[in-house]
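Take a look at the following structure, please.
Yeah, one chain of the complex is gone here, protein chain that is, but the others are all in their spots.
Moving on to chain A:
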Amino acid sequence: METINYQNFRIEAENICVDYNGKVALYDANLRLKPGQICGLVGMNGAGKTTFFNALTGFVNISKGKIRINGESVRSAQKDQTIAYVPQNEGIDSQFPISVWDVVMMGRYGSMNIFRSPRESDVQAVKDAIERVDLTDHLSTPIGNLSGGQRKRTFLARAIAQRASILLLDEPFSGVDIRTEKLISELFIEFKNEGKTILLSTHDMIHVREFCDLVLLINKTVVAYGETSEVFTPENITTTFGGISPDFLFGPES
């Protein structure tokens, strides 16, 4: 097991810009995260949250700026299995004929041979990961027969099996049951203690307060970034959400 230097940055994004055919989706965005930090990515639909994730994973190319993962390029982070992406439930085809086991095994593909034939260590990693998300009873269940929460846990298990040190989670709490929510929040604490770095997007302001050390408010660019207690203010949130008052967002009690 490699030792973690908690002072080095895991993620460094400097002035990154992403445009799709000339249409700017994200500009001058900065982010720096260290091991063991959990950061919330908050913004409206279309504010560039998914684009930010895509830039970090290398799924889209940045047109300007620089991204360093563990001090190296995104390309070598891909080769090293450094980043795991946990998609939104809506982002995947739930009718795809594939079982829980096969999805989680996909977390190991990047470190397998060209035929993707699992070694004993891959099988063990998949078993362990499935156990951690409490889906051992559903190994061969097709993902189409799972509940939203179970499906979310399947993709979390894939990220665990990958042994990534950075987890990007797109709306991890949307459409999940109470049990899954509890399990995910327990896993977050474990991940944090293992020194993993977590970036999660969410619509839910309560989850930000609960889990996130840091918060990144974006609206095509960074509105505010810093410690949740300092940055997550009604004023900043209002700016992020284009003038909608926080009363509306938080509900009457806050």
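We adopt the following convention: a contact is a pair of C-beta atoms (placed from the backbone, for glycine too) under 8 Å apart; a residue touches a chain by one contact, two chains touch by 3 or more; residues count from 1.
The criterion applied here is as follows: contacts and distances are computed from a predicted model.
Novice: Assign the chain not included in the display its UniProt protein name, restricting the answer to "Tryptophan synthase beta chain", "ABC transporter component", "Carbon-monoxide dehydrogenase small subunit" or "Phosphate transport system permease protein PstA".
Specialist: "ABC transporter component"
Novice: Quick one: say which of A:93, A:120 or A:235 touches the chain that got left out.
Specialist: A:93
Novice: In the whole complex, not just what's shown, which of A:84, A:199 or A:218 touches the removed chain?
Specialist: A:84
Novice: Mind pulling the chain A residues that touch the left-out chain?
Specialist: 21, 54, 57-59, 75, 78-81, 83-85, 87, 91-93, 96-99, 102, 106-107, 109-110, 114-116, 142, 144-145, 158, 162
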